[in-house]
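A single protein chain has been removed from this complex, and every other one stays in its place.
Up next is chain A:
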């Protein structure tokens, strides 16, 4: 059975990815896309920046998260970063999922110049379960902060840095190979 499956997979090679391009703004954003939960009491926002620290005004950020009971699937959002590189979602705090992970939002970043989108996550700053999260445990200590939102007067801020600066690039957001 395993062998037959391997053959089938060779017969079904994947369609390659291509960049979303600069001109998706008239097509993909939709009214309500940034509102994951209407009247949600949590605002998650941030800026997408490139390796020079410049805001990326032609990215598309998508979010998938669990509901307060930890069930994933129903809560999805989409927000363009036009015109200033900023995104903002209205939502609620998710519950913990069944795989032992601390509450989090899964992010996808698409952009002109990104030939294949990127996966990252947002974790909560005041969450004791972060200490036991199996994903955070795999992230080097000195990079973990790039996944943890910062409280500000607008809600929770998660800035996304597509590429770090300097030799070490330590401020680069942690992206995942899923």
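Here is the rule we go by: a contact is a pair of C-beta atoms (placed from the backbone, for glycine too) under 8 Å apart; a residue touches a chain by one contact, two chains touch by 3 or more; residues count from 1.
Going forward, contacts and distances are computed from a predicted model.
S.K.: One chain is missing here; what is its name in UniProt, given the choices "Nitrite reductase large subunit NirB", "Aspartyl/glutamyl-tRNA(Asn/Gln) amidotransferase subunit B", "Mn/Zn ABC-type transport system permease protein" or "Protocatechuate 3,4-dioxygenase beta subunit"?
M.R.: From the listed options "Nitrite reductase large subunit NirB", "Aspartyl/glutamyl-tRNA(Asn/Gln) amidotransferase subunit B", "Mn/Zn ABC-type transport system permease protein" or "Protocatechuate 3,4-dioxygenase beta subunit", the omitted chain resolves to "Protocatechuate 3,4-dioxygenase beta subunit".
S.K.: Of the residues listed, A:84, A:115 or A:150, which one is in contact with the missing chain?
M.R.: A:115
S.K.: Extract the touching residues of chain A with respect to the undisplayed chain.
M.R.: These residues touch the chain not displayed: 1-2, 5-6, 8-9, 11-28, 30, 32, 50-52, 54, 56, 62, 64-66, 72-76, 97-99, 101, 104, 106, 108, 110-119, 121, 135, 138-139, 143, 162-164, 169, 172-178.
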